[in-house]
Structures are given as C-alpha cells and as structure tokens.
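For chain A:
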Amino acid sequence: MGEQMASTGQRICLWTAPVVGAIWVVCFFLFPGFTAPLSPTLPAKAVAAFYADPDNLARARYGMILFNWFGIGFLPFYALITVQMERMAHNSEVLAYGFLATATSAAVLISITILFFQIAAFRPDRDPAIVQLINDMAWMTFTVPVSFLMAQAGILALAIFLDRQPKPIYPRWIGHFNVLVIPLLAPCVFASIKLTGPFAWDGIWSYWVRIGLYVVWTIVMFVAVMRAMGRTAETPALTAAMPALGTGDA
Partner candidate 1 sequence: MSRQGAMIAGPPPGIKFPARLAWHWQHNRQIELWIVWWSMPVFYQIFTITYFVFARTMPPPPPHWNVAEIRDWVALRHSGIDIGYILFYLTIGLPGWHIGLIATLLKRMTISPAFAYAYLGTMAAGTVPGALLNGFGYSLLALRPGRDPAALAFLYEFANLTFVGTMGVFFVASFILVVAILLDKNDILPKWFGFACIWNLTTEFTVAPAWIFRHGPMTWTGGISFYWNMVVYGTWQIMYFVVFYKAIKKIPSNLSRPAARAEPVSLSARGSS
Partner candidate 2 sequence: MAARTHLTVILVLLVSVTVLSWYLGTGGGAHPMAPNLTISAAVLFIALLKVRLIMSEFMDVGTAPAWVRRASNAWLVLFFAALFMVHIAVSGG
Partner candidate 3 sequence: MTLAVTTANGPGGSGTETGHGAGRPRVAAADHGAMWVYIVGDLFIFGGWFVFYLVYRAGEHTVFAESQAHLSQTMGLINTIILLVSSWLVALCVNAARARSYDEAARYAWLTILCGAVFAATKLYEWTSNIAEGRSFTSNDFFMFYYFLTAIHLFHVLCGFIVLGVLVRTLRTPALRSQGVIENCAAYWHMVDLLWVVIFALVYLLR
C-alpha cells in the first residue's frame, strides 16, 4: 500500500541528514576560515593575505567546492519534516507550507555564502579592498540572516503545540526547544553592526553558539523525525482518522 512504499522514500530522506551533516563537518574543518574565523577588524591587506596564502587557498577552494555540493543538502530532510507536519491535527497545512518556504529561503542563503567565499578564493591577487568586500559579503550572508531559522523554528513550535491528538507527531518538549532556539539565535543579527565583541561575526555568540545551536537543532529534529516516522509507519490509517479526532475539544 502507499504507506509502505513511502516510508522507504522517507527513510532515504531521513538518512540524507546525517550524511550531509557529516560532510558539513568535514567542510568546517577543511575551510581555514571556519576553524579560526576571520575577524571583521582585519584590514583589507590581511584579508587578501589570508586568501593569498597558498596553504589556505588550496584548503579554501576544495573545502568550498565540497560545501557547494552539499550546501543545499538538508532540504530533503526539511521536506520530510514538512510531510510529517502535514499529518498533524490541524485545520489546514498552512504551517507545513510556511515551514517549507522558510527552509527554502534559508537554504538559498547558505548557497550564496558559499559562492562569495569561492569568488574571494578564485583570484586572491585581486585588489585587497575588493577581496575584503567579497569576504564581508560572505560573512554577512553567513551570520546575519538568522531570521529564517527563527521563523522555521517558530512555525514548527506553533505546529507542535497545536497538534492536539492522542499521539501527537512530535512530543511537546520539541516545541519548547524550538521556542527556546528563537531568542538564542536573535542576537546574531548584531553581526551587521558590530566589528568586535561577542556578537561580531567571529564573536562567541554569533559564531560558536549559533553553529552549535544549529547542530543541536538538527540532531534533535533528526531524532524526533525518526521516532515520528517509526510510529506513523506502524499505523498507516492515522491520516484517515485525522478529521474525526480534530474536533477541537482535545
């Protein structure tokens, strides 16, 4: 029946997440600018020197090529979450589509970041001011637009809290976790105005906390999706029973 076939497809989507995650970790260590983030206060010459340094250049180029391949890698995983959100006891699938839209925008941004890094590494002997400009663009697109992740987490939390049925798709603590993510990510927007301090793009908060938070969020969601998939695969009739349950008096 459709349910059995789909779950194989869903399982493949699910397991793309850890694979893409592992590759992102490799990219993180490969690209010299990630392990030791470039400070925004670096003068143009120093930024140009960073890219011109032959050792950095090779690692930067190959690291970013790998990242470019898998930069969009988490979209199948987000699509899987969207499918499961559609199974929640809501009156419409607006929250599922909202989640997918914000996830797509976030993915587009990661691709743009990678492009800027690659252009900077393509011609390191460029005029330092221009290399600095491209590097600024890369770090700006990498750090500042956290609002897509915030909107993603927000709409997911909303969906989880509104999912009133005996066995909700995701447990409620995941909703609370997503709500918690929002204020934690918010300060990263100050990377657009600060050159130093914790909120600059190499600062503890805007860099390390944000990346750590993203890793934790992905792991938590991976576990939640896996558990939810396990349950729905056992009771394929759940979708049919949905309207009767959603009578709003739960």
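If you want to know what made the cut, all candidates are chains of the complex that A comes from, given by their letters.
Simple rule for what comes next: contacts are C-beta pairs under 8 Å (C-beta built on N, C-alpha and C of every residue); 3 or more make two chains touch, one makes a residue touch a chain; residues count from 1.
What you see is a predicted model, and the numbers here were worked out from it, not measured in a lab.
K.L.:
Any idea which of 1, 2 or 3 touches chain A in this complex?
P.N.:
Contact with chain A is made by candidate 1.
K.L.:
Help me check something: in the complex, which residues belonging to chain A touch candidate 1?
P.N.:
2-3, 6, 40, 44, 83, 86, 90-102, 104-105, 108-109, 112, 127, 129-130, 132-133, 136-137, 140-141, 144-152, 154-155, 158-159, 162, 186, 189-190, 192-193, 195, 236, 239, 242-243, 246, 248-249
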